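All protein chains of the complex are present and in place, except for one that has been dropped.
What follows is chain A.
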Amino acid sequence: MAISTGEFKSGLKVMLEGDPCSIVENEFVKPGKGQAFARVRLKNLRTGRVWERTFKSGDSLEAADVMDRTMEYLYTDGEFWHFMEPETYEQYQADETAVGETAKWLKEQDRCEVTLYNDAPLSVTAPNFVELAIAETDPGLKGDTASGGSKPATLVTGAIVKVPLFLSTDDIVRIDTRTGEYVGRGKA
């Protein structure tokens, strides 16, 4: 299906140069006398790069068969990361390219946003906040909750984050996956 520039709006998924893209912004540009343009910012969903492209008003792009679905993360076999659609129990396997940096935040049974392109995972977005156990860190300084210092900690998923000095191995920490920062202690 071809979609004209007049219908471009943010979030719309289209094909550009063979890659599925999500429209970030579409600005109508036209001099009083002369050709109208659509100045479009698109995020390439395969590479994550943002492109800026100017089209003639009225030109069109093909729609991309792209869908965002909430799925449960099951496990990884080292090569693929397996996800399940909670309602249909349908399973999908995402490769390393699709999972990318998100792998270090994935905990079994967490709900993730999986972007499907032609029914295969194209990218995976972790929940904004995850709670993960510390696998390894320097011994905790009991009672030191005031000094404000931090130390590196390796989490069970392999991610390395900065945590307060008083935390020890096996403590649960809450992380903002968008910034990779410690935001508090976990509940578990």
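Observations on the model:
Basically, a contact is a pair of C-beta atoms (placed from the backbone, for glycine too) under 8 Å apart; a residue touches a chain by one contact, two chains touch by 3 or more; residues count from 1.
Note that in this section contacts and distances are computed from a predicted model.
Chain not shown in the complex: UniProt lists it as "EF-P lysine aminoacylase GenX", one of "ABC transporter permease subunit", "(2Fe-2S)-binding protein", "EF-P lysine aminoacylase GenX" or "Ferrous iron transport protein A". Touch with the chain that is not drawn comes from one residue among A:R53, A:K162 or A:R178, which is A:R53. Touch with the hidden chain on the side of chain A covers residues 6, 16, 27-37, 39, 51-57, 59.
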